[in-house]
Each structure stands twice: as C-alpha cells, then as structure tokens.
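Missing here: one protein chain of the complex. Every other protein chain is in place.
Just so it is clear, A and B label the chains in written order, and each chain counts residues from 1 on its own.
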Amino acid sequence: MDPLLELLLNAVVAGLLLGAFYAAVAVGIAIAFGMLDIPNLAHPAFVVMGAFAVWLLNDAFGLDPILAGILCLPPFFLLGVLLYQAYYACFESRGENALQGLAFFFGILFVTEVVLILVIGADYRTVAAPYIGPNWRIGGIDLPLRMLVPALVSLLMIGGLHLLLTRSFIGRAILAVSQDPLALQLMGASPVRTKRLAFGLSIATAAIAGALLIIIQPVEPSIGREFIGRAFAVVVLGGMGSFVGMLMAAMVLGVTESLVATLFSPSWAPAIAFGFLLPTLAIRAGGLMGRKL
Amino acid sequence: MTGDAPLSRPPMGTLAFWCWAAAFTGVVYLAGRWVTNDYVFFAGYIVLQYVLLATAWNILGGYAGYVNFGTAAFFAIGAYISTALNKWLGLPLPALILAGAAVCGLIGLLMGGLTLKLQGVFFSIATLALAIVTQALITNWEYVGGAAGAYVIRPSRGPLGGSYVEYLFYTMLLLATLAVCIARTVERSAAGFGLAAIRDDEAAAEAAGVPTMKLKVATTVLSGALMGAAGAPLPFFVTYLDPPSAFNLAVAVNTIAMPLVGGTATWIGPVIGAVLLSIVQEAAMVTISSAVNLLLVGLIMIGFITLAPNGIMGLLRGRRR
Partner (left out) sequence: MAALLDVQGLGKRFGGFTALADIDLQVAAGERLGLIGPNGSGKSTFVNCISGTLRHDSGRVTLGGQLLDALPPHQRTRLGLARSFQLPRPFGSLTVAENLRVPLLYAGATKLSDAECRERGMALLGQVGLADKAAQRPRDLTQIEQRKLELARAMAAGPRLLIADESMAGLSNAEVDEIVDLLLRLNGQGVTIIMIEHIMRAVMAFSQRLVCFVAGRKVADGLPEEVVRNPEVERAYLGE
C-alpha cells in the first residue's frame, strides 16, 4: 500500500478506536448533563479516580483491569447516588441557582484531583494486562490491542446502557424524567428517585471508563481536566442525550485528533475538542441528532 | 444614588468612593516607603493580585450570574502577551498591562459573542475548554519559550526608587483599587440593575427591555480585560514563566472561591474573600504543606456553596434583618 495512504488509514483507525474510548468517558455526561441537566464538571475526575482504583486492584491483586473496573461499579454507583442527594438537597430543591451548582461541581472536580495527588501521588501509574502490548496487524493497518479492547468494551457498555434505557422500566423512567418530570410523577414514578438512580448510573460508567483509560495510557491525577472539553464537546455535538449522536461525535473527534496529531503535532489535540465545541454552541444546533439546546 | 433598598445608612456616592479609594492608595504608598523588607511587598502583591482577579471575576460571575472557569486562560494570556511584547519591543510595564488587558478584552469579546447566546451552563463549559486550549496553544508558542518557559529579567530598581518588587506591589495596588472602583460603579449603575435582572431571570430581563446580549458581552470584555491586566506583571514577579506557573491551578480555583466565600452580590465580597483566603493559605502553607492548602481552599469553597451560598456578606446581611 502507498505509504501515505497507509499512514492516513492508520491514523483514521486509531482515531476510531480513540473515539470509542472518548464515548465511554462521555456517556456519563450524556446521562448527567444531556438527560438530567446536571452539569457534572467533575465527571472526568471520577474517571481518573476509577483509573486509580483499577490500578490499586491490579497492582495489589493482579486483577485484570476490566474486571477491576466491573468490581468498582457498585461503589461508584453508590457514590453517584450520594452525590446526587447532596446536589439535590443543596441546589435543585432550593430552586434555580446555576452559578452555585456549577461551582459545586467545579469544587468537587478540584478537590478530587487534589485528594488523589495527596493520597496516590503525582506520578504516572500504569496497569499490566496481557492485551497491553501486542498489536494485531490486518493488511497494513495496526490494531494495538490496548486500544482495541477498550474500544470494544466501551461499545459494549454503551450498547448495554442503551438497551437498559430503552427496554427496562427504570430506563424508560429515566428517559421520561429528562423530557417531562411532571408527567413521570403522574405516572407513579418519583422523579427524584429516578434522577438519583440515573446519576448513580452516570458515575458508575466512570469506573469502567477509568479502567479503559489506564489500559490505554498512563494516568496521573490531573489528566482528568484534558477530558472535560472533549466529553462535553462530544455530548453537545451529539445532541445532548442521544447515545448514537454522542458515539458519532466521539468518533469524529477521535479521528480528527488522530489526523491532526499525525499530520501536524500531538500537542494540538485538546484544541480540537474546543474547536468542535465553540462552533457547535454558536450554531445552536441540536447537534448531529437530538433535542435543541 | 440613594437606593430604594433597605440599607441602614445611605451609600456613598460614586465620586466620593473613588476619592476615598485614591486616598487609600496614597496612604498605603506612603506607608510602604517606610517598609524595608521586600517580603511584605511579595506577600502583598499576591493578595492584591487576588483582589483584582476576584473582583474581575465577580463582575461577570456574581453580578450577571455567568460563571467563568477559564480565568487561568485570561490570566496566562496577560502574562504571555506581556512576556512577548517585552521580549520583542522592550515596552515599559504600564504599556504591557494595557496590551494584556486589550488582548484579553478582545478574547472575551470573541468568546462571549459565540457562547453568550445560550444558557449560562454552556458559557461556563466553553470557558473551561478555553483554558485548556489556551494552555495547549501557549505550550506550542516557541517565541515565549513553549513548554520550557522563559526567563524574564526583572530590573533591580523600580522607576519610583525602591526595589522593583516594591514597584510591582504599587502597580498591583493601583490596578486592584481601580478594579474595585469600577466594580462598585458598575454595581450601582443602570448596568448593575440590568446585570442583576439578567442574573435573576434572563428571559424576564429581556422582556423588560434589557439588552441582555450586549450587556453580557460588555461585561465579559471588562472582566477579561481586568484579568489580563492582572497577569501582565506576573513575568516580572516570578522572573521565570512557564505554562504551569501561568496556568496556575491555585489561580483558577481561588479566583472563583474568593468571591463565593466573601459574597458575590457586592464589590466587598471578593475583597473580603481574597484577603481571608490568602491569609488561610499562607498559614496553611507555613504550618502544613502547600498541597494541602489548595485542598483547604476547595473544601472551604464547597462548604460555603452548600451551607452559605451568599458568602460572608450574605451571612452578615442576614443577621442584620
């Protein structure tokens, strides 16, 4: 194959795999912000926390990272539930004060990062697993397993969530509460309880996303901030709550970042997400599919 | 402008306040001439810098209700424009401050124009993303040292006699006092009412004739410019400027925490918050460690947000009623 074409194709494939991972990070925000209107800026910090939890389990017990991530699901779910209770008690029930709610999550983001630095240290940590290292090669295309496995797990997780939301009662209650809380109440489900469960779900995804993160790259406490722009850009571009849109947006972002990194320089990567976010906001679109802002 | 609001004494007129502020600046300057220990000026500079940043942030965040998470970006841009122009043209500090303010004002205009049409949340997210992007861009900007940073020569004497650090202190004193005066003037002006209306209910404000977009953009420009001015002297203060020191996490959090703790409704809040939190952090840094002191700020901020959302001023006002 023509070397340039091979280079580009590899960049695109790497971008798709990266995008699938971005979707795993973003899905929590798609639920919290896209569906529940809770601007959880701290979500990336929870992803990093998940990554470190997985590291601890992997380092101490040799547990497979993905398995460790699954083990972390219940405590993270609980954390989400508790966090929502605090948020609800302090803000939602008191009425609209967006400033305080945003600042609250910003504070959580920041405190989480500092606590991680204090407890675990500022060094980069990695995990060990049999699929970190080997590359598959199909045609001229490289498929590093440490990217491929997270991408597949991510798609599985998002697919599973989609099924949960569209088929189960609690899932449909969540979709309903995002559209019309009053109607939900009239149907006998408690909006607060539903939102609480949904938010718990959203934080639970951070456990898996964290596991995927530390498989893909070494993690240190402050890298969460790099993902805020990406995750929110993906959710907004994808239409605020639409999983399909979010996935598509994540792929587009991943491919763009990969191409720019390959053709120009990797240090421009964070700017890409911003470049996506601003025009999307400016156009006031409903994103690729989904409801209007 | 005697208000209809229930105050226990009539508020000072605008002109009178500016005069008092000028007098205050003069008094501090005179007192400073007696001080020989440069540490006083170092510490004082940092407190005043925070007063300036907190006040600047609060004009948009507290008065209008639009939370800017990207203060680090404006601050850093001010610092880096200053470094670049100093390297290129060797301009004096006042010119660098103006340049930093102008560039940041422009950025505020551009970003505001794009994101202020939407709900406040999207503006805030955009500012957060802006901070990250700015860091990426500046890390790639080789002229000012890129990731490695740049050294800035700090002259040993300031133009007023006395050390250069003393000069920086007075400069920041002037800027901070100016910012407070501007904030108070805005607060009590027609614009201040418009901003309060926007904060309370933007749709109702529009319906009442307030040109919300224009006001919000103007406020963003003002706030950004002031933050850029705060950053401009930084290279001379630290003498070595690199992305981590400019995109200081402490700056990002303190700028928001200080108004929230002090009270976002009036100009006094940011000042109180800045002084208080500066003292707390200085004490913590000396007694415990510098990492913990950031944690402390974060926890205090969350504590106030959840328990005393109107800050210290809110607590004081509540007791008066």
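By our rule, contacts are C-beta pairs under 8 Å (C-beta built on N, C-alpha and C of every residue); 3 or more make two chains touch, one makes a residue touch a chain.
Note that the structure is predicted; figures quoted are calculated from it, not measured.
Which shown chains does the chain we cannot see touch?
Its contacts among the visible chains are B.
Please identify which residue in B:G108, B:G194 or B:P270 touches the non-displayed chain.
Within the whole complex, the residue contacting the unshown chain is B:G194.
Return the single residue from B:A16, B:A208, B:I288 or B:L315 that touches the missing chain.
Per the contact definition at the top, the residue touching the missing chain is B:A208.
Touching the missing chain, which residues of chain B?
With respect to the unshown chain, the touching residues of chain B are 1-6, 190, 193-194, 196-197, 199-201, 203-213, 265.
Simple rule for what comes next: only the chains that are shown with their structure count from here on.
Can you check the complex and tell me which residues of chain B touch chain A?
Touch list, chain B to chain A: 61-62, 65, 67, 69, 111, 114-115, 117-122, 124-126, 128-130, 132-133, 135-137, 139-140, 199, 249, 253, 256-257, 260, 264, 291-292, 294-295, 298-299, 301-302, 305-306, 309.
Of all residues in chain A, which touch chain B in the complex?
Against chain B, chain A makes touches at 39, 41, 86, 90, 97-100, 102-104, 106-108, 110-111, 114-115, 117-118, 222, 225-226, 228-229, 232-233, 236, 265, 267-271, 273-275, 277-279, 281-282, 284, 293.
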